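Only a single protein chain was left out; the remaining protein chains are all shown in position.
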Amino acid sequence: MSASPNRMPRTADFAAFRDPDLARELIARINALVADRVIYLMEVCGTHTVSIGRYGFRSVMPEGLHLLSGPGCPVCVTANRDIDRAIALARLDGVIIATFGDMMRVPGSSTSLIAEKAAGRDIRVVYSPLDALDIAAQNPAREVVFISVGFETTTPAMAACVLEAAERGLSNFSLFCANKATPAALRAIEDDPQTRIDGFLLPGHVSTITGAAPYRFLVDEFSTPGVITGFEPVDILAGIEMLARMVISGAPDIKNAYPRGAHREGNTVAQRLCAEVFEPCDALWRGLGELPASGLRLREAYAAFDASRRFDIEVEPTVEPRGCRCGDVLRGRIAPGECPLFDRGCTPEHPIGPCMVSSEGSCAASFRFKDR
Amino acid sequence: MCLAVPGAITRIIDASTAEVDMLGATRNISLRLVPEARVGDFVLVHAGFGIQIIDPEEARETIELIREMDELVAEELPAPDGATA
Partner (left out) sequence: MDMRSMDEQTVLLGHGSGGQMMKHLIDDIFFEAFGSPELVVGNDAGVAELPATGRIALSTDSFVVTPQFFPGGDIGRLAVCGTVNDVATSGAHVRYLSCGFILEEGYPLDALRRIVTSMADTAREAGVRIITGDTKVVERGGVDGIYINTAGVGEVPAGVDLSGANCAPGDVIVLSGTLGDHGIAVMGQREGLAFSTDIVSDAAPLNHLIAAVMDAAPHVRCFRDPTRGGIASTLNEFAAASRTVLEVEEQAVPVRPEVRGACEMLGYDVLQVANEGKMVAIVPADEAEAALAAMRSSRYGKHAAIIGTVCELACGTEPYVRVRTPWGSTRVLDMLVGEQLPRIC
């Protein structure tokens, strides 16, 4: 506790977003505003799902205000086939797999990365893809494959990492790329006649990169409002209030409740890097199926860093878990508790579907935080 | 997805690396996505990368708006000219 004064963070500017009194005021305002109306809002960011759970907001929302968790957890939307491919890569001789922690426990068709690690595969959890580059530099005789999942927030980091690998001449580094783009999933949900969503809490950190433009279609084509929302208690409550207001007034728009983190035009440097390294491709989403131009692959110029092109892998036949309704949960068709397996065979300790695995998954978050 | 936390840049280490302080936990991050960041700036940190410079003034304004009005008058974001990545 000996940090010198000039190293102490000046957090006062942001502390107000955790102010309990302001949060209480917003909770009261939302309750007065919504009254006995029935409103369905969906958050499409897994970090929103976890934060709403951790802040206990469901326990203080009006009864008719439903907060649904959408396809915002990159682990949950990763297709079984892609998990099986990552596992097949892990089984190759001489390969080191580097991955974000959340991928470790996701079950593929027959096993998971954590089970493969226990069986002796070299699988390492990293905080940053840059750490994977360092592993590659330290192990020149081995192949290091980074399991790249994530939405627009994470994709620029991957692009930067590929460029850095090229600059550092790290020819033993590659990406297994399962990155996805958020708007395609929102469109799939809007197109689903079985889903009712009155408004979207839009992902703040995806918007940090993209700006608001990619969400315009929600209003233009579906008349559904959206609010770009941050992650502190006051951020989320303000987002909910703005969204509920637009739903009630019938004046849909895309608004930004997180201007300090998500600027008008997004991060143009990051956008340029992504366009340089990746190109869009069709991608298979768990629960949503194949969505056009919703995935990313490395451009030809960076093919050398593409694990899919670099390694010949034998992938086991894909087996979907029986009875699992993760797909319907991700679409907002059912709440986690409505899945017949929820807490009856499928628990965070013994997950059957991916939504129960990742701490960001709507089932796991619902299991953890639901006030019983 | 997308856990990102604000950190204050305490030191520029090289052209693309800086040390950030997140409430006292320090780590080196890449500045490749925020090349204009300077010592003293707050950046959002995600997976070891700075992804945006946060404007404390903007933060204060947001709080003012939330406090003073019953509705946050949010900035409307126009469609950009080109396609995004």
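What to note about this one:
Order of writing sets the labels: A and B. Residues in every chain begin at 1.
Basically, contacts are C-beta pairs under 8 Å (C-beta built on N, C-alpha and C of every residue); 3 or more make two chains touch, one makes a residue touch a chain.
Everything quoted here is computed from the prediction, not taken from an experiment.
Of the candidate positions A:Gly70, A:Gly150, A:Gly204 or A:Gly327, contact with the unshown chain belongs to A:Gly150.
Among A:Asp102, A:Glu116, A:Asp198 or A:Glu241, only A:Asp102 touches the chain that is left out of the view. Only one residue in the set A:Tyr55, A:Tyr215 or A:Tyr258 touches the chain that does not appear here, and it is A:Tyr55.
Even with one chain removed from view, chain A keeps its contact list with that chain: residues 1-3, 9, 18, 20, 23-24, 27, 50, 53-60, 74-75, 98, 100-105, 114, 124-128, 131, 135, 149-150, 154, 233, 348-349, 359-360, 367-372. Contact between chain B and the unshown chain involves residues 1-3, 5, 21-27, 45-47.
As a convention for this text, only the chains that are shown with their structure count from here on.
Each chain gets a centre from the mean of its Cα atoms; for chain A and chain B, those two points are 19 Å apart. For chain A in complex with chain B, the residues that touch the partner chain are 3, 6-11, 13-14, 16-17, 22, 26, 29, 45-47, 72-74, 100, 127-131, 150-157, 160, 163-164, 203-206, 208-214, 216, 227-228, 234, 238, 241-242, 245, 253-267, 269-275, 278, 360. Within the complex formed with chain A, the chain B residues making contact are 1-4, 6-8, 10, 21-24, 26, 29-30, 32-35, 42, 44, 46-49, 51-52, 54-56, 58-63, 66-67, 70-72, 74-80, 84-85.
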